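All protein chains but one are shown in place.
After this line comes subunit A, so read on.
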Amino acid sequence: MYLTVEHATKTFGPFVALDDVSIAIEKGEFVCLLGPSGCGKTTLLRIIAGLAETDSGVVTIEGETLSNQPARKRGFGIVFQSYSLFPNMTVAENIGYGLRIRGAANDQIAARVRELLELVKLPQLADKFPSQLSGGQQQRIALARAIAVDPRVLLLDEPLSALDAKVRADLRSEIRQLQRTLGIPTLMVTHDQEEALALADKIICMNHGTVVQAGTPEDLYHRPETRFVADFMGTSNLIETDVIRRVQPDLLQTRPDAPDADYIACIRPEHIELTPDADGTATVREISFLGNLKRIELDSPLGPLLVETHGAGGFSPGDKLALGIAPEHCVWVRDDVIGAAA
């Protein structure tokens, strides 16, 4: 364990923003903190950075407790969503600021700034002011500034969410590449599951101030433990136990032994096989074409279903189909979403 947060709790008045949260980051790991708005991601990040205090719980790095260390002594790097560059300093001064504070020599700073500007592919901007840069450029500079001092941990709070789609995709892969080459342990906050899936070695999924599930992107996508995670990580078909029992009882094999209401079946849209069959039980309602795949909405004894298929199969609305669902593709998740039965 390189960096850990243990049993962190944080309240704002009566409101519990973090409720006994524990997380860990390994050396060189890229971890995404994922969750809906207001679930406490930023709060957790700020606690790690030292910008906020916990009510209880500790942050440690390489076994050393950080609780009494102010943010400026921690040697971390941070990038916010926006507005964090120093408006009255040039790009070069911004990037060199951390080194200047540490008393580095001028030529050393200049060399490092040049190197970082190359790294983020903006060597021509050294003498510009932040207000003269586009949003994407600003974020690149903020990134360069954060890694200039070889931080022990890099903290990113939704660094991409203020950018438009194309810039976001470009910068996303660059961040990933940069992090891989430099090997800086990185914690990135995001509420975009696609971003998390694409970037992370490990995803920590949060909801209502608690960690719901942590694991690799594959874990969270293919083996969600709760209904919240299944829902949040991409689309899924969620089907109640009694419906499965009635329509396709073989899927019950993998179900944990628990009352009906506790678990619900989760079947990803790409795991349902469709075969044209005049006596089939399912009917095509609507088809949308998404370039590389087709999204098909069905009416079936299991209820309305969403299926994604690649290429082949010229279905049209009204067609009868037979469904094929393998038991290993039916994941049983705990129903943690209150009062929202399908």
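As a convention for this text, a contact is a pair of C-beta atoms (placed from the backbone, for glycine too) under 8 Å apart; a residue touches a chain by one contact, two chains touch by 3 or more; residues count from 1.
By our rule, contacts and distances are computed from a predicted model.
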item	value
Name per UniProt, for the chain absent here [options: "Sarcosine oxidase subunit delta", "histidine kinase", "Iron(III) transport system permease protein" or "L-lactate dehydrogenase complex protein LldG"]	"Iron(III) transport system permease protein"
Residue in contact with the excluded chain [from A:74, A:191 or A:334]	A:74
Residue of A:145, A:227 or A:271 touching the missing chain in the full complex	A:145
Residues of subunit A (touch criterion as defined above) contacting the omitted chain	49-51, 70-78, 80, 82-89, 97-98, 101-102, 131, 142, 145-146, 149, 155
